[in-house]
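Below is the structure I would like to discuss, written out as C-alpha cells.
A single protein chain has been removed from this complex, and every other one stays in its place.
Chain lettering (A and B) follows the sequence in which the chains are written, and residue indices restart at 1 in each chain.
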Amino acid sequence: MSLDRSDVESIAQLARLKIDDAEVPAYTQTLSNILDLVDKMQAVDTTDVEPLANPLDATQRLRADVVSEENQREQLQKVAPKAEQGLFLVPKVIE
Amino acid sequence: MLNKTVAELAKGLESGEFSSTELTQEYLTQIKSEDSKYNSFISVTEDHALAQAKAADESRAAGNTTPLTGVPIAVKDIFCTQGIKTSCGSKMLDNFEAPYESTVTEKLNAAGTVMLGKTNLDEFAMGSSCESSYYGPTKNPWALEKVPGGSSGGSAAAIAAGLAPAAIGTDTGGSIRQPASFCGITGLKPTYGRVSRWGMIAYGSSLDQGGPMTQTAEDAALVLNAMAGFDSKDSTSLDKEVPDYTAKLSEPLKGLRIGVPKEFYSEGLNSDIAATTQSAIKEIEKLGAVVKEISLPRTELSIPAYYIIAPAEASTNLSRFDGVKFGHRCEDPVDLYDMYTRTRAEGFGDEVKRRIMIGTYALSAGYYDAYYRKAQQLRRLIKDDYVKAFEEVDVIMGPTAPSLPWTIGAKENDPVSMYLEDIYTLSVNLAGLPGMSIPCGMVDGMPVGLQVIGNYFDESLLLNIGHQFQQATDWHTKRPA
Partner (left out) sequence: MSWEIVIGLEVHVQLNTKTKIFSGSSTQFGAEPNTQACAVDLGLPGVLPVFNEEALHKAVAFGLAIDAEIGKKSVFDRKNYFYPDLPKGYQTTQMDYPIVGVGHVDIVLDDGATKRIGVTRAHLEEDAGKSLHEDFEGFSGIDLNRAGTPLLEIVSEPDIRSAKEAVAYLKKIHSIITYLDISDGDMSQGSMRCDVNISLREKGESEFGTRTELKNLNSFKFIEKAIATEVERQAEILEDGGSITQETRLYDPDKDETRPMRSKEVANDYRYFPCPDLLPVEIDQQYIDSVSANLPELPDTKRDRFMSELDLSEYDASVLSSSKALAAYFEQIVDVCKEPKLAANWTMGELSSALNKNAVEIEDCPVPAQDMGTLILRIKDDTISGKIAKQVFFAMWEGEGTPDAIIEAKGLKQVTDTGAIEAMIDEVLAANPNQVEQYRGGQEKLMGFFVGQVMKASKGQANPGVVNKILKEKLQG
C-alpha cells in the first residue's frame, strides 16, 4: 500500500498535525514503507476469527454511583496553558 | 553501598549498616557526577528523595518497615508523580507537573521506597532505542555510542551504570525486556492487568504494562510485590489475588518443561545471540528442566499486528494533547484549527507523529476492516498459538532481541528496520502474557538477554527460573567497566 501526497495531507488534517510542504515527501515515503510492512497480514485468512480487543477477554467492572471527587479546579488549572475565571480559554469557537 | 542489589541494600538498611539518607545521598552524588555521560535521567528529584529517605529512616526507627523501606528507586518518566515534572520524554509535557499520583508510584511510596528521579524514554514510549526523547538519547553504559534499547532505556541504563539499584519501566511491545537485554539487567513485564495503569501515560492501552527493572530476579520479585495488585480506578486491572513473588524463588526447576519456538531461531537472528541463548537454555536444562522445540507460527505476523494496533490506540490516546487543558500550546494561535495543528506539530517528535498518522489511517473509513480489524483478528490467532503451546510446556524461551545494540542514529531515518528488532517481544504483549529478560551472556562486549515467557499469571515461575539461573551463573553480576 503506498500513499500519495494528498493521503498524507488528509491524514495530517484528521490528526490535527501541521506538516510543512517540505516534510510531505519524507512522510509519504516512511508511512508507505510502514504500510508495506504491515500489509503482510493481508495474506492471512481471518474469516470467522473474532477480533481480540482485550488480551484476557475480560469484562467491564461497575463503579458504585457515589461522588468521590471534590472540586479540584485550582490544582487542575495550574497546568492549563490559558485559564481565566475558572474557564479554559481557547481561540474563539465558531458554531 | 553502590552496586548492591535491592535485597542486599534491604539487609544493610535493616542491620543499620547505613541509613536510607546516606544511601540516597550516595546515589544522588553518583547521578550528579556520572549521568552526564549516559543521560539516563530526565529529572533528578533530589529534595523529594531526601525527604522520602528521611521519612523512611524515621519510620524504620519507629519499627514501621516493609522489605523496601528506604530503598532508592528510579521511575520511568511516564508515571504521573504529583507536583513533579512528568514529561513522557516529550516537549508536549515539558512544562507538565502532574496534579495527581499514579497508582504504581503511590504503591511504591507506601512501601517506603525513595524516588531518585524520573528516567529517560522514547517519546511517549514509542521506540526501541531511547533515541526519540525530547531530552536527547540515553547512552548504553556498555558502549556509549550504542543505544540502550527502549523505550525504558533510561531505567535500564541507570541500573547498568550503577546510578540506581532498581527502576520501574513500562512495556508495550518489549520496552522493559529489550532495554534490559541491551543493558545486561533483569526486566519483567507482568501479565496484562496485573499492575495498574492509572497514572501511567497511555501509549497502547490494551498492551501497556508496568514492571520492575532490576539487577536480579530476586530484586524483581521484591519490587513487583510492591507494584502489583488490583486497582478500582483501572477497568482493565485484574481483581485477582497477588501472591508473594519471592515465595517460590528457591524452588528447584526439576521437571520444568521449556518450549523453544523454532520461529525464534530463524532468519534475521544474530548467530552469536542464537548460540548464547541456546547455551543458556542448556544451562537451565542442566538444572533439571526438559527442553522441546515448539512452533509459534504467527511470530512474524506479530509485527504487522502490533504496528497497527499500538499506533491506532496511540493515535486516539494522544488526541488529548491539544493545548487546551495542559501541556504545550503554540504561540498566538490565529484560530482553533491553527492552535491544534501547530501545538501538536511543535509538541510531538517525528516518530510520535508517524505513529499517530499510521494509527489515524488504520482507523479511518474504508481502511478499518483491512487494518485495525484484521490486526485484532491476527491478535487472537497469535494468542491462540500461545494458549496451545502452554498446553505442552510451562515456559517458552528464546532471545529477547535479534540484534545487539546498534549505534545511536543508525536507524534514525528507517523506522521499519527498527520495528523489525521487536520481533520476539511484540507477541507477548499482543497475547497479554508475562515475559522476562535476564542477562545470559556477552557477544562482542555487549550483554545478551534470554527471554522467558510464561503463561497467564505465572510471574512467580518466571522469577523462580531467573533466580535459579542467576544462582548457577554470574552474567547478572557483570557491569560495564
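Following the convention adopted for this analysis, a residue touches a chain if its C-beta (ideal position, glycine included) is under 8 Å from a C-beta of that chain, and two chains touch if they have at least 3 such contacts.
Given the structure is predicted, the values throughout are model-derived calculations rather than measurements.
Undergrad: In the intact complex, which of the depicted chains does the undisplayed chain touch?
TA: A, B
Undergrad: Quick one: which of B:324, B:395 or B:428 touches the chain that's been left out?
TA: Once the missing chain is taken into account, the touching residue is B:324.
Undergrad: Given the contact definition stated above, which residue among A:22, A:43 or A:66 touches the chain not shown here?
TA: Of all options in A:22, A:43 or A:66, contact with the hidden chain holds for A:66.
Undergrad: Since one chain has been left out of the picture, which residues of subunit B touch it in the full complex?
TA: Touching the chain left out of view, subunit B contributes residues 79-80, 86, 88, 93, 96, 98-100, 102, 197-202, 204-206, 232-236, 312-313, 315-316, 319-322, 324-327, 336, 340, 360, 363-365, 368, 372.
Undergrad: Which parts of subunit A are in contact with the chain that was left out?
TA: Within subunit A, the residues that touch the unshown chain are 13-14, 16, 53-54, 58-69, 71-73, 76-77, 82, 84-95.
Here, only the chains that are shown with their structure count from here on.
Undergrad: Which residues of subunit A touch subunit B in their complex?
TA: 3, 7-8, 11-19, 27, 30-31, 33-42, 44, 46, 49-56, 58, 60-61, 63, 72, 75-76, 78-82, 88, 90-94
Undergrad: Which positions of subunit B touch subunit A when the two form their complex?
TA: 95-97, 99, 191-193, 206-207, 232, 235-236, 238-239, 298, 300-301, 303-305, 307-308, 315, 319, 322-329, 333-342, 344-345, 348, 353-354, 356-358, 360-361, 364, 370-371, 373-381, 383, 413, 415-416, 419-420, 429-433, 456
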